[in-house]
Each structure stands twice: as structure tokens, then as C-alpha cells.
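All protein chains of the complex are present and in place, except for one that has been dropped.
Presenting subunit A:
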């Protein structure tokens, strides 16, 4: 927050659960150094993170299991530090250092 430079990165952890880990090398937790600003110089938001994950972290080509029409697909909950992202502003939430972002697929089996 103290006059960050253009090259700054934000260290965060990104978790996947409910089967989404399959799309990310079967790893539930990833440490990510996210560029602090997007291509337009705007602060990194969750929308930017989602795009970044698709381009840099996803191993599986089935991107439609994660995003649909450039948004997170229906049936995936996004949690910012363990709270539903709607409490934080959804895609517009600006990512802070050491945030934990969790993507959970809604389950239906039983």
C-alpha cells in the first residue's frame, strides 16, 4: 500500500476444493505471486486472478469446468479468506497481500 512499483507482485495462496484441484495438477493449494496490477494498470481483482489462473496455472484444457463466458462457471463458490465473495464485492474485490482465495465446486452426490 506504500507506493508500490509497477513490477510489484502480491503473494497469495489459492486453494481448490470439491474436485477443482483436478484441473490444477491435482494440487489443492498453490502459492501464487500475482502481478499487483493488470494490463491497464488497475489493481489486481478477483476477475484478474481468475484470468491469470486460467493462463498460468491450469493444467487441464477443460477450462469450461472453471470459467464460462469469462466468468467463474455456475456451481463454483469463491471465498475470500473463508467468506463468500459476495460479502467482499465479488469479481471487483481487490486482492490484498496474503489473501487466501478458495474455489469450491458445489457438490451434489450423496
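Rule of thumb we're sticking to: a residue touches a chain if its C-beta (ideal position, glycine included) is under 8 Å from a C-beta of that chain, and two chains touch if they have at least 3 such contacts; residues count from 1.
The definition used in the following text is that contacts and distances are computed from a predicted model.
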item: Record-based protein name (UniProt) of the chain missing from this complex, from "Cytoplasmic tRNA 2-thiolation protein 2", "Adenylyltransferase and sulfurtransferase uba4", "General transcription factor IIH subunit" or "Trm112p-domain-containing protein"; value: "Adenylyltransferase and sulfurtransferase uba4"
item: Interface with the undisplayed chain - residues on subunit A; value: 15, 17-19, 22, 28-29, 59-62, 64-65, 68, 73-77, 79, 82-84, 86-87, 102, 104-110
